[in-house]
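Take this structure first; my questions come after.
One chain of protein is taken out of this complex; the other chains stay put.
Entry: chain A
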Amino acid sequence: MTDMLAPAPARTRPTGSATRRGAGRRLTAYLGVLPFLAFVTVFLLWPTYIVVTGAFQDDLGRFTLSNIQAVVSGPAYLDSFLVSIGLSLVTAVLGAVFGALLAWAVAEGRPDGLLRRCVVAASGVLAQFGGVMLAFAFLATFGFNGFVTLLLADTLGIDPLSGGGWIYGFAGLAVVYTYFQIPLMLIVFLPALEGLKPQWREASDSLGGSGWAYWRHVGGPILAPGFAGAALLLFANAFSAYATAAALISQGSPLVPLQIRSALTSEVVLGQANVGKALALGMVIVVAVVMTLYALLQRRTSKWLR
């Protein structure tokens, strides 16, 4: 950054007129960024502005707090926030634990081994494999006519999964969400695990430390910020997810994104036109808090693992 700034003053130093020309040139230099700024203003900053201001406006555009009030005091809206946060929390923890274990199991193998290549490539796909297709995958597995549901009914004659209805509930959502959380955790956490130097392990071993002692006093503390940061990322990922839940649940709106869907698609109740924006603002706030913590932890992690 600084070494790039350095040559600029040298170029504009010589005489007065040159300086003026330099200022003009700097202005034209800023003009080069204009197309980009114009585009993001229309399609990113303006929409954000609409959400943020709309949350505080009534149907006629006058300032009001009634949208926020509706979200905070309306039991359906508040519950959806609690369920969304609970679901994100559960799947972030499950995904982080199993993803970290998977990353460890992969990192134990040879760095250029086939297993490693396959797992990393598959994780790249499966972490992206949210959405509608994932919902179908689980309906084909645990749904009413799902592979596992039928298999259990045919071979054991029992129906422990209550005919597949559970997949539409909280447990079902948790199982489905964890499916894309584990691969994401692997992608995010594997580099941190690889940052552990084998010398540290050797030092611990040669001093008589057990495997447990190594993880308790060396590996664990070094990886802890990275692990927590990755878990936060997973939380934000689950909290923002919409497509899977939308494809799975077509009636009722237990999650915030689904509440926003019904606010957008259903008939607008008079005076409630902007409640969707208040819900959206709530989501932005939660995600922003989580991502800020993530950024802070990320800085700590990079201090150790270079």
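To be clear about the criterion, contacts are C-beta pairs under 8 Å (C-beta built on N, C-alpha and C of every residue); 3 or more make two chains touch, one makes a residue touch a chain; residues count from 1.
The rule is simple: contacts and distances are computed from a predicted model.
You can't see one chain of this complex, but its UniProt record names it "ABC transporter permease subunit", from the set "Cytochrome oxidase subunit III", "ATP citrate lyase", "ABC transporter permease subunit" or "Formate dehydrogenase subunit beta". The hidden chain makes contact, of the residues A:89, A:196 or A:284, with A:284. Among A:70, A:152 or A:187, only A:187 touches the chain that is left out of the view.
Remark: the residues of chain A touching the chain excluded from display are 1, 4-5, 7, 26, 29-30, 32-33, 35-37, 39-40, 42-51, 54, 98, 101-102, 104-106, 108, 115, 117, 120-122, 124-141, 145-148, 179, 182-184, 187-188, 191, 210-211, 233, 239-240, 242-243, 246-247, 257, 260-261, 264-265, 276-277, 280, 283-284, 287-288, 291.
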